[in-house]
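A single protein chain has been omitted from the complex, and every remaining protein chain is retained in its original position.
Per-chain residue numbering starts at 1, and chain names A and B are given in the order in which the chains are listed.
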Amino acid sequence: MKKDILKHELVPDHVILSKSEATKTLKKMDIHPEQLPRIKSDDPVSKAIGAKEGDVLEITRKSSTAGKFVTYRLVQD
Amino acid sequence: MIEKVTKVVKKKRAKFTESLIHEIAQAAQRHDLDDDELDELVKRVKKAYERAKIEAGEAVGTVAAQSVGEPGTQMTMRTFHYAGVAELNVTLGLPRLIEIVDARKKISTPTMAIFFEDEYRNDEEFVRTIANQIGKSTMNDILQDFHINYAENNVVAELNMEKIADKRLNFDDIINRVEKAFKKVQIDNNLLSFEPAKSSIRELRLLADKVRDLQISGVKNIGRVVIRKEEEEWVIHTEGSNLGAVLKMEGVDKVRTTTNDIHEVEKVLGVEAARNAIIHEAQRTMDEQGLTVDVRHIMLVADMMTADGSVKSIGRHGISGEKASVLARASFEETGKHLLRASIRGEIDHLTGIIENIIIGQPIPLGTGSVGVVMKQK
Partner (left out) sequence: MASKLTRFEKARIIGARALQLSMGARPLVDVPESLDPIDIATLELKKKVIPLDIRK
C-alpha cells in the first residue's frame, strides 16, 4: 500500500538526492536550500520513499507546457 | 529523429523543454528537413524561445491574477451542474473556483471517480459488488417487512434475501453488524426482532428509527454511488469522498482513481499530487464554463499554494495572512488587528516587498526597480 501511491497519476516521481548531488544542484541554481519549496517529512510520499529532514528531493513533473519539468523540494518537519 | 534534434539543440547550446524538442522533431519529419535546414530551424526557435521567456523582475503574480480574474467576472452564477447523464450534483463555476483557491477543508460537493484494474474493467458483476461495498446502504434498503409490535413491545424486521442478493451483500456481515449495534436482538433466519432498553412507546419508536437507519455497508463519508459505462469500461462515481479507503480496495485502479477534494489528495498522495489536483480542478472548472486561461497562470497559483509543504489558501488565512511584512498584511485585511499586534510584539518591517514600498512612497522592487546599480570597481 505504501508504495502504491507512488504509482498514482497525480504523484510525480520523487527522488532523494545524495548530499553531493544536492550541493551541486543548489550551486548550479545559485541558491540556499532554504529558498527551495518545502515538502513535509510526514508527507505520504516522503514517508513512502524514506526521505528525512534536510534531504533535497528531485521531483520530475509531467507538465502540459514543457512535457517534463524538474523541480526540487526541501524536506522539512 | 528526436535524438538528432536533441543533438542539434545541444550543439546550439539551447535549453529546450522536452515538448519543444518533440515538436521540432515532428516538424522536421513532416517537412523532410535536411541538416542545414534543421540547424536554421533550431537557431530561429532558440531566438523566439529566449524572447518568450519570462525575465527576472516581471510581475508574474499580477499578470496571473488579472488573467484568472478577468474571465472570472464572466463566470455565471449558475452554481450547480449535473456531471453527465448521472444525477450526481457537482459544484462548478465561480463557487467552485473560490472553493479551490480558498483551500476549503469541507467542500460542498465532494465526489470521486473510481476506475478499475484491467481484469475487472469490463466485469459488470465485480464492479456492482464493489459499488455496493462503497455505497451507503441502510437496513431500510433491504427490508421485506417492518412493523412495530406494541403488544409484545418489540420491533420486527424481515429481511428480503432477494434485495440482499441484488445488492451483493453478505448476509452474515449484516447479522454481525446488527448484533454489534443492538444488544437485545433475536435472530431467526431472516426474521429479526429488537427489544428496547426501557419499555415505553417512545423508546420503541426511537428504536424503530434506529433499526431502519442502521448502516449495513459502505465506506465512511461516501453516500450514493452511480455506476456508469464510460468508453468501454465501468466507472463508479460517488457522492462524498474517501480516497484513502477506496484505494485500499481490491481491484480498484490505483493509478487513475481520483477525488475532487484537494485536502484529501494532499493527505493520501502528498503535496505534489495536491498541486496537480489544484491545477486540474481549476482548469476543469474554467473549461466547463467555456473560458480559457493559460495553464501557466494556474500553475503559479498552485505553486504558491503548495510552496511550504501543505495546501494553503490564497487570502487572509493563507498566503496573504502569513506575509513577513506588517504593512503588507495590514493593507490587505484586518488592518487594525495587524498593526496592534505588530506594535505589541515590536515587529520590524524590512521594507523588502512591493506593498510596503508603495505605502511609504519608494520605487517598488519590481521590473526596473528590482535592479540595483553600482559603479564598477576598478
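As a working rule, contacts are C-beta pairs under 8 Å (C-beta built on N, C-alpha and C of every residue); 3 or more make two chains touch, one makes a residue touch a chain.
Note that the coordinates shown come from a computational prediction; the quantities given were computed from them, not determined experimentally.
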{"item": "Left-out chain, listing which of the shown chains it touches", "value": "B"}
{"item": "Residue, one of B:D36, B:E55 or B:E125, that touches the chain absent here", "value": "B:E55"}
{"item": "Touch list for subunit B against the chain that is not drawn", "value": "55-57, 367-368, 370-378"}
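Going forward, only the chains that are shown with their structure count from here on.
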{"item": "Touching residues (chain side subunit A, partner subunit B) in the complex", "value": "1, 4-5, 7-12, 14, 37-40, 43-46, 59, 61, 63-69, 73, 76"}
{"item": "Residues of subunit B touching subunit A in the complex", "value": "17-20, 22, 247-248, 254-256, 258, 265, 267-273, 276-277, 280, 295-296, 299, 303, 306-310"}
